[in-house]
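Right after this comes subunit A.
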Amino acid sequence: MNGSTIIFYLLAALTIVCGVLSVSTRQIFRAAIYLIFSLIGIAGIYFWLDYQFIAAVQVVVYVGGIVVLIIFSIFLTQQAGELLPKQKIGRKIFSVLAVFCGFALTMVQVYQHAFYENDGEAVKPVVANIGKQMLSTKQGGYALPFEVVSILLLAALVGCIVIAISKKEETA
Partner candidate 1 sequence: MNLLYLIGLPVLTAAALLLARSKEQVRWISFAGSVAQLALALALYFAFRQERAAGNTAAMLFDQTWPLFKSLHINFHVGVDGISVAMILLTSFVVVSGVLVSLNIEKMTKEFYFLLILLSLGAYGFFISLDLFVLFFFLEIAVIPKYLLIGIWGSGKKEYSANKLALMLMGGSALVLVGLLGLYYASHGGTFDLMELSHLGIPADTQRILFPLLFVGFGVFTALFPLHTWVPDGHSSAPTAGSMFLAGISMKLGGYGCLRVAVFLLPVGAKEYANIIIVLSSIAILYGAFATMMQKDLKYINAYSSVSHVGFSLLGIGMLTHTALTGAVLQMVSHGLMTALFFAVIGMVYDRTHTRMVNDLGGLMKMMPFIGTIFFIVGLCSLGLPGLSGFVAEMTVFMGSWENADLFHRIATITACMSIVVTAVYILRAVGKVMMGPVTNPVYLTLKDANWNEKLAAVILLAGILAIGLAPFWLNDLVRPATETIAHQILQVTK
Partner candidate 2 sequence: MPSIATIALIPLLPFAGFVLLGIFGRTALKKPAGYLGTALMLASCILALYTAYGYFFDFGKIHGAYQKLVPFQMTWLEFSKDVSINIGFILDPLSAMMLVVVTFISLMVHIYSLSYMKGEERFGTYYAFLGLFTFSMLGLVLSSNIFQIYIFWELVGVSSFLLIGFYYDKPSAVAACKKAFIVTRFADLGFLIGILVLSYYGGTLDFGTLIARLTDPSSTQMQAAVNASFLGASALTWGAVLVFIGGAGKSAMFPLHIWLPDAMEGPTPVSALIHAATMVVAGVYLVARLFPVFAISVPGALHVVAYIGVVSAMIAAVIACTQTDIKRVLAYSTMSQIGFMMFALGVSGYGGEAGLGYSASLFHLFTHAMFKALLFLGAGSVIHFVHSNEMKDMGGLRKLMPVTHITFLIACLAIAGVPPFAGFFSKEEILLAASRGNTGIYYMALITSGLTAFYMFRLYFRIFWNKEAGHDAHHGKEGGFALLFPLVLLALCAAGAGFIPFGEYVSSDGTPLHSEFDPVFSIAPVALGVAGILLASWFYLRANDRADRVAASLKGLYTAAYNKFYIDELYLFITKKVLFNLVGRPAAWIDRNIVDGAVNLVGNETVAFSKLIKKLQSGKVQQYAIVFLGGVLVLAVLFIYIWH
């Protein structure tokens, strides 16, 4: 039992506990906050795994971007102090059952499966390497997907504007 292990389990606990709280609390703002912590926990795991760049992206995009967006939308749509509506109990039971079964099935499969580890010279996931491969047009390069994703983002941006704007014009 060394420090690294302890840190890992702490991070794991943080992630899962915050995740569970985030889907179970009846106060929506708290749910968002729990989500942040859960995401931070995942970022921590990325750090733990030595994937600093991804961890940074995770913090910046998720915690700094998406969740803030979510919080803004909560402000826009939610009355303060209002509890979230309760779900039907039947639905809850069924969901728990299904989720538990699914989880059990997955884990059984995971533990029964013998993963084959590839040997070979490990590539350091440092920013320089990532950048090179990302913008490379050679074999194994990700220039094309990169462009596709950027266009997708652009399209999403335009889409958001259109969706948000259309109603206003009609009412005006």
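Heads up, the rule we're going with is that contacts are C-beta pairs under 8 Å (C-beta built on N, C-alpha and C of every residue); 3 or more make two chains touch, one makes a residue touch a chain; residues count from 1.
Here is how the candidates were picked: all candidates are chains of the complex that A comes from, given by their letters.
Just so it is clear, the structure is predicted and the values come from calculations on it, not from any experiment.
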Touching candidate for subunit A, same complex, options 1 or 2: 2
Residue ranges of subunit A touching candidate 2 (in the complex, touch as defined): 91, 94-95, 98, 101-102, 105, 109
